[in-house]
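Only one protein chain is missing; all other protein chains are in place.
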Amino acid sequence: MIAYLVKRLVQGIAVMLVISALGFAIQSHLGDPLRDLVGQSLGQEAQQQLRQDLGLDDPYWAQYVRFLGRVVQGDLGTSLFFDEPALQVILKKLPATLELVFAATVIIVLLSVPLGVYTAIRPHAILSRVIMGLSVLGISTPVFLTAILMISVFSVGYGWLPAFGRGDVVPVVGYWETNFASLDGLSHILLPSVALAAIMLPMFIRLIRAEMLEVLQSDYVKYARAKGLHPLRIYYVHALKNTLMPVITLGGVQIGTMVAYTILTETVFQWPGMGFMFLEAVNRADTPLIVAYLIVVGLIFVLTNTLVDLIYALVNPTVKLARMGA
Amino acid sequence: MSLLSVRDLTVKFAMRSQTVTALHQISFDLARGERLGIVGESGAGKSITGFALMKLLSAPGYIDSGTIQFDGTDITQAPEAQMRRIRGNRIAMVFQDPMVTLNPVLTIGQQMVETLRAHRKLSRRDAQEIALTKLREVQIAAPELRLKQYPHELSGGMRQRIIIAMALLLDPDLIIADEPTTALDVTIQADIMELLLKLCQANKVGLILITHDLGVVSQLTERTLVMYAGRIVEAGKTREIINDPQHPYTQGLINALPQQTLPGQMLKQIPGAMPVLTDIPPGCPFSPRCAFALAECRRLLPQIMQQGSSEVACHEVNRLHSDLLLEEGR
Partner (left out) sequence: MSNLLITPPPSRWARFWTSPLGDSLRGNPVALVALLVFSVIVVLALLAPVIAPFDPYDPTQIDIMNSDLPPFWIPGADPQFVLGSDDQGRDMWSAILYGTRLSLLIGLAAVALQATLGIAIGLAAGYLGGRVDSLLMRLADIQLSFSTLMLAIVVLAVTHAMWGAAVFDRYAVVAVIAVIGLAEWPQYARTLRATVLAERQKEYVDSARVLGFGPLRIMLRHILPNAMSPIFVISTVQVGNAIIAEASLSFLGLGLPASQPSLGALIASGFDYIFAGSWWITALPGGVLVVLVLVINLLGDWLRDALNPRLYKV
């Protein structure tokens, strides 16, 4: 168990090193840090002097190490646009994105499992065909079109739900302000989270359905029937666990995609989260913020992947024992 | 009254392009506590017979006609709920490969206890006690530990013993064993066979042993059915079928056994292969490979007829027999 965690830790650090190296490379090649600091007003000699003082003429790797040192301490540079530490800017926007992702994940989990299982158990029922039809439509529609469609129907068309922004948020602790504490907040988070869920839901339904269909053909399910067990027990005790295990792994891979979709969703709904911030930073060529975003996203990515792997290892009895060296 | 009575059972498969008949009018009886073997090559229909008896045919297979009577009750049209009460409870099955039969994510204990509690009102503690008793019957060491273990932690032989223990959990009247020893090492095979024999005799449990292995059948069963291309071609006492096979196919099977060949000689194979279900020749299905084939064999399907103590479906055998009768002046 410990050995496994250590191994994953080392892997995670390696990935973070690569990402930070990329971030540093981007930073040093994108724009001129000196000019960002002082503009064009200084003369050549003064500029040269400042370069040396700031260590901008030092060898590449030295600068990189210094960069790493700063990163580890939490200093990811200062945003050109906000004139605040980049990390602070991101942390302020992080809760908005996390709540959005959380809400979407809840919707996905609550819907995909029953729908996926149902379409596997009764593949020819009308409801199954409808679900599968909507699923194909779902994966054929880019997330921003879904978002636009939802806004035009529910906001502009019926006027039930607001079209953009976070609405009334209630402060919780530190930078965290939540949407879930007020009715207005909930109404604002509803459409974006449904739009975000809508693009990943069909994929999970199809995945669960495919896995379940395969599991239902397996010998141990046939044997369970031969023992006279009730179908409900066979579906939910014997089949479901085996179905969900590969889904966990494959679902984990989708985390990266989810981050990308978040950027798109936040853009359509003008949701003030990390994704929207990143896009604006790109448009404004706010290099420190761009690099900071990449590093933070990289970290989130490594953490979630490790978490998913850990969950899988704990849930799958064959893996657990293999590791414990039986 | 016999425990199991099958009459003219016909099973078909509705495929995309056509409907294929997998079993043609299978008929046989099984007395209480009797051990019956069903032998044949792969694809002959042996496993399908086993599953059909439990009404466990998976789509697109279905029972087309015929009757299955179990302990006096006609279960051919029985609804699922009724079959569920029979499965695992009065008729138990043992599958071929214990590794894929046991659910890898559930412990042995969970899988045994659930079987008991599905058919009887028992507390978990009591169910575990019964499970432990059965595990000891199949001579598994440290049964308490096994209950907490997962299938992949145990050896193949131990897994099959557990499956046999699971089959006996509810003291069934009949066990259907589909190739129970095929996936095991040769050394373990003998142990399992001996165990099965002892348990069936001790508990007076009927056994239908489905296998392609004549050696296994000769050791375990009292009567045997020989199947070919979905039909029974010979039926009778195991000893007589092994020692004095009547049907040309059975003879071919016996002759093909390595024990029948002297060292240095070529093994005597039956030429050709069993036809695919979609492509069965007219008349007797064995005729293309039969050394004794007559003209009528290719036209007319032979019926099963009593010949001495065996039943055989073969024109040539009928002819020989009637010749014999004529000679004896009957």
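As written, the chains take the letters A and B, and residue 1 is the first residue of each chain.
Here is the rule we go by: a residue touches a chain if its C-beta (ideal position, glycine included) is under 8 Å from a C-beta of that chain, and two chains touch if they have at least 3 such contacts.
Keep in mind it's a predicted model, so treat the numbers as computed, not measured.
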Residue in contact with the excluded chain [from A:Ile26, A:Leu94 or A:Leu310]: A:Ile26
Absent-chain contact - pick from A:Val106, A:Val136 or A:Leu303: A:Val136
Interface residues of subunit A (partner: the chain not displayed): 26, 29-31, 136-137, 139-145, 148, 151-152, 155-156, 163, 252-261, 263-264, 267, 278-279, 282-283, 285, 287, 290, 294, 297, 301, 305
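Note that only the chains that are shown with their structure count from here on.
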Length of the line joining the C-alpha centres of subunit A and subunit B, rounded to whole Å: 54
Parts of subunit B lying in touch with subunit A, wherever the complex brings them together: 54, 56, 58, 83-89, 92-93, 95, 97, 100-106, 114-115, 118-119, 150, 152-153, 166
Residue numbers on subunit A that touch subunit B, as the complex places them: 217-220, 222-230, 233, 237-238, 241-242, 245, 316-318, 321, 326
